[in-house]
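Here the complex is missing a single protein chain, while all its other protein chains stay put.
Showing subunit A:
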Amino acid sequence: MSTIVNGAGKVVDFVDQRITASNWLKRNLRKVFPDHWSFLLGEIALFSFIIIVLSGVFLTFWFKPSMAHIVYEGGYAPMRGQGMSEAYASTLELSFEVRGGLLMRQVHHWGALIFLAAMSAHMLRVFFTGAFRKPREMNWLVGVTLLFLGVAAGFTGYSLPDDLLSGTGLRIIEGGMLAIPVVGTYLSSFLFGGEYPGDDIVSRLYPLHILVFPGLIIAMVTAHLMMLWYQKHTHWGGPGKSNENVVGAPFFPVYVAKAGGFQFIVFGVIVLLAATVQINPVWFWGPYDPAVVSAGTQPDWYVGFLDGALRVMPPLEFEIFGHPLTLSVLIPAIVLPGLILTPLALYPWLEQKATGDTREHHVLDRPRNQPVRTGIGVAFITFYVQLWIAGGNDFFATILNVPVNWITRFIQVGLFVLTGLAFWVTKRICLGLQRRDRDLVMHGRETGIIMVSPDGEFSEMHAPLEQGDAYSLTWHERQAPYEPGPATDANGIPNPNYRTERRRARLSRFYFGDVVQKPTADELEAAHHEGHHAVESGHEHDELTSGQQ
């Protein structure tokens, strides 16, 4: 034993004397990571990306990115004698003749769906907990870029097999491009190498899919993790946790073991899905033929919102100097993604504008303590999910047995009404939860013990919270809306910044005007005194407690 340790020590010492890494290692191996299930969402994305890359490499060995027309003579009888592209034929070969090929295709595809779903869930977690605040705004931007790259990688992959679904998807992309004024026709012509569909698109998407997008994703993931490492992970507030520390387990050995184990769980779940649930059976869709389109054609879920936007957009087209301006395609296909992505990317700065808060934050917000931010997030989810449903409106019409036109009309209205309603309802729920927290802190838990006073009055006894629990509910800051200064100073000189200040105040009131503040020390003292009084003598406290509800 000791010889092994001595031997290993000698090797380590040899290396350390030359690259002097032991200090660095000592510091970094003990790096602390907090534990919470929601912190693993990003890891699901990372690990599913790894399995996508691995299975993707396998697929490249057989896939032929060529649109050369051939007559299929392969192993799948119901297609024999049919004209198709080499890309589609090699996908059939992968599915039916290559050993393990179908499993690998399904691992790749399920992995992709889960990768994007995990990224989205991770992003929502970061949003709702305020983890994007200073100093992590740049990492938020990197994250938004990753999501965009993920969608791009997914869509280029979806388009490769040259089956009926993927070709129809490309046709819609082409339509979106054509709707761009002035340059649209050129863009489409450059991408497809002439008229759609041409013979080039698959061989052009291929390097984008297997080299450019994955390469950029790996670069961005590296940047993402380096920043995370440098800035340290955020943690939830509570006793012993502050803006100056991170409470959790050290990277080595605990976190390495957990993350390593979790990696295999993610692999396992994806392979389990791939082995038991069929995905994208291209042999049923048939080879792509520009003259053919199938009912129930949808893109993969992460592009579904765009398809949905196209489906619910009312017809709108103008003619300008003899050139059509097809707003019914331009708005949903080109403008809408920009309208979603830009505020998403800039949100940290937008919120900073409202709060005026430029301090660093390492402790996460509970969503209820930011009612407006949480409301905005839920409103966005509502908006997005409706577009999603719209993208499958024919599917849902069949399932629910209602006319597809009703679903479309419902969503046309809902995109405005339900989205607004979701904001309002979520904000009210948050305020309600805040009020409940405040009540808990001031009056303690309900014990279920009913007291009867000598004068016959019934009242419930409240037990005070544990110190730690009370701290968890009250560590957050008081959020007073910003007040603009007077329009003129004491000498009647107008404040040159008054308009800006007033605008900022309005924004600040929007964010914090309705927030239920945690009790002040005096209020707490008074409430405890009341409560004490109540337990002791059991009268004259009802107005106050019930009035608080």
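Basically, contacts are C-beta pairs under 8 Å (C-beta built on N, C-alpha and C of every residue); 3 or more make two chains touch, one makes a residue touch a chain; residues count from 1.
Just so it is clear, contacts and distances are computed from a predicted model.
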Its UniProt record identifies the chain omitted here, from "Chaperone modulatory protein CbpM", "ABC transporter permease", "YdbS-like PH domain-containing protein" or "Cytochrome bc1 complex cytochrome c subunit", as "Cytochrome bc1 complex cytochrome c subunit"
In the whole complex, not just what's shown, which of A:Ser66, A:Gln82 or A:Thr474 touches the removed chain?
A:Gln82
Looking beyond the chains shown, say which of A:Asp300, A:Glu351 or A:Asp365 touches the absent one.
A:Asp300
Option from A:Gly9, A:Pro281 or A:Gly356 whose C-beta touches the chain left out:
A:Pro281
Logged for subunit A, residues touching the omitted partner chain are 35-37, 39-41, 43-44, 77-82, 95-96, 102, 106, 109-110, 113-114, 117-118, 121, 164-165, 249-250, 253-254, 258, 261-262, 265-266, 269-270, 273, 275-281, 284-286, 289, 291-301, 304, 388, 391-395, 397-398, 402-405
